[in-house]
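The structure is given below, and queries will be raised subsequently.
Only one protein chain is missing; all other protein chains are in place.
Chain IDs A and B follow the sequence of writing; residue 1 opens each chain.
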Amino acid sequence: MSAMPSSDPDRAPALGRRGFLAVASRALLWLTGGASAIALSRYLAYEPPRAPANLVTLDKPETYPAEGMTMVAAGGAALFRDAGGFFARSLTCGHLGCRVREDDDGGFTCPCHGSRYARLGSRVEGPASGDLGCVALSVDGDGRLVLDLATSVDAAWRLSMPTAAQPHDPESTPMNRGLS
Amino acid sequence: MMASPRPLLLATLALTVSVVLVARRESTPPHAGFASDTPVVLVPSLTGQPEYCLTCHSGIEEISAAHPTEAFGCVRCHGGQPLALDAETAHAGLLGGRNPSDFDVVEEGCGGTECHSGPADEGLDQIHRSLVSMQSTYAGAIAAVREAFGSQSDAEAHFSIFAVSDPEITSPTGLPSLEGFSPQVASEPPAVQAFAERCLTCHLRAEAVDQAGFQRLTGCAACHAVSNWQGTYDGGDPTLPRDEAGHAETHRLTTSIPYSQCNACHNRGNYSLVEMEFQARTDLPSDGTASRLAAYYQPIAQFTACEEELDCIDCHSAGEVMGDGDLHRQMSEVRDVQCRTCHGTAAEGPTTRQITDASDTALRQARLNPHATLELGDTVVTTERGETLWNVTLQSEGSLELMGKVSGTIYGVPPVAGSGCEQNPDEQESSACHECHAVERP
Partner (left out) sequence: MNRPTFFEHLHPPFIPEAQARFRYTLGLGGLSVFFFLVTSVSGALLLFYYSPTAAQANASVQLLQFHVPLGWLVRGVHFWSAQALVVTAALHLLRVALTGGFRSGRRFNWLLGLGLLVVVLALDFTGYGLRWDASIGWALVVGTNLMRLVPLAGETLYRWAVGGSALGEATVLRLFGWHVFGLMLPAFAVLIWHLFRVRRDGGIAHPAGPQGVGDSRLPRARLVQREVMAMLLAGALLLTLTAAAAPALTGPFDPSSPIAEARAPWFFLSLQELLRLGDPLWMGVFVPLVALALVALLPYGIDRGLILGRWLPRDGRVGQALVLTIAVGACLLAVRGALR
């Protein structure tokens, strides 16, 4: 039985024990439901750890021609070499992530939505908003080139290779770890 | 409306209580209580698979510089479940319990052609060599006792503690195979049976005697994982008890094995062939505080100063201790290093060779030692069988220096030639040298 409401008009009708229990039950159920919703969201959002696959080992620098481009399919990048040294461009289109292909006039074209890039990766036309990414290079302990897909550099960056006759170039970039 | 809200409220309360229990369980996962409550992941470069062992074992020592943790991880050697976070699941499938170098599992734990089951000519077949070495087979002891008590009429070795076969024989005294002794024991005379029961229990596959001073692991770790006197662990792994025997002192493998590790088995006492039992030496205090001079050899032993100041492995090379990959009848067939190997004889000096190849095994062995400074172009002593003693180098002035593998101390090696030594060139056993050079025991 609920408590009798007072006849005093200024006093709001009491909830009563029965009403309180009902409200309490509902509140607990809503809380449990809310907690379950949060739990479900956390459960579904998990991502398992993966081995970092951002370093791709290539061949020794002397195996590459003094000038020119080599496609590195495994790394999704194109390796270039000029008088200044090595540099690389990512082959991932900046638009929605498709892999670009070489086209007939020396540049790159994306097969998904038609973005086109010049030979060194600058954007020519299409829905992509920027140039192809410039990725870093280094040399590992065995003297091989290593692509570091996780590190970006600017377009003018070069990994210079000092030749045997030249002394160490004081103007070489900090990333330069030439052959020892 | 309901007849009474109370049952519903009680049911809701029950549900809430259970939700609280779930929340408690979520915040105290099974691995909580050790070093880290959040799982610690390690992705070794050799396997590329994430491992969570360090969640509980955080603080454990890196096993060795030659097996860096970031390259090997834990599971490559130990097995187990890399993803699990509770002890029982994580340790399912662990190789050899705590010791993957136990000979029952060593091929899986330490083996592989690019690891320790590699080419014999580069010395990378350590597993095979250990499995057929004298310390594993006891072939000579078994043959001698059986001959003494009439079970066999020759001095040939027929049996080994465990059956082994060795198809590739490279030395003139190598044997193709040995039978396992256990099935044979039942048909042996009582003395030989007693021998098998009481004396053949101390070998690399067997657990150590459960007493202070005898503490060691099994398999490769019997030598390469150093134990202290009590056999307790004293490293950084929070999951291991500090007062339990049967552990290595730290989770490290080393090639700088001190004499005390050899003495877990050797120099611990003698066998009485009359009573056919092991009689432990009684001259040492039980707490392991004996001096090096007192502890090194048993009271009956004769030894020179260098045989006590140096560690066993400074002279007894890997080829002697781990064997040359062949089955042998007795120790004399593997014994290689003699006093004259370094000191030479009155007539000639020691044999040496120069290291000219950057991939020389001697350089690889030296690199494993933290004190070594061996370089390409150095000249080192070689033994009669052609094994290189990489820690004994010829200096530019023509003198010989020995570097203690454990201590790093440099010792000059006085040559016999040109000294006042009155040796008979035909008597080169150590007992001949001991006649004059033996140390007085205190």
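To be clear about the criterion, contacts are C-beta pairs under 8 Å (C-beta built on N, C-alpha and C of every residue); 3 or more make two chains touch, one makes a residue touch a chain.
The structure presented is a predicted model; accordingly, all values stated were derived computationally and were not measured.
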{"item": "Touching the absent chain when the full complex is considered, from A:A39, A:V72 or A:C112", "value": "A:A39"}
{"item": "Sole contact to the chain not displayed, among B:V43, B:L83 or B:A346", "value": "B:L83"}
{"item": "Touch criterion as defined above, residue of B:G33, B:G93 or B:G112 at the omitted chain", "value": "B:G93"}
{"item": "Residue in contact with the excluded chain [from B:L8, B:L293 or B:L368]", "value": "B:L8"}
{"item": "Contact set of chain B toward the excluded chain (per top definition)", "value": "2-3, 7-8, 11-12, 14-15, 17-19, 21-22, 24-26, 29, 39, 52, 80-81, 83-86, 88-89, 92-93"}
{"item": "Residues belonging to chain A that touch the chain removed from view", "value": "39-40, 42-46, 48"}
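Note that only the chains that are shown with their structure count from here on.
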{"item": "Centre-to-centre distance between chain B and chain A (centres being mean Cα positions), rounded to whole Å", "value": "47"}
{"item": "Of all residues in chain B, those that touch chain A in their complex", "value": "2, 4-6, 8-9, 12-13, 15-16, 19, 41, 43, 48-50"}
{"item": "Contacting residues of chain A [partner chain B, same complex]", "value": "18, 21-22, 24-25, 28-29, 31-32, 35, 48-52"}
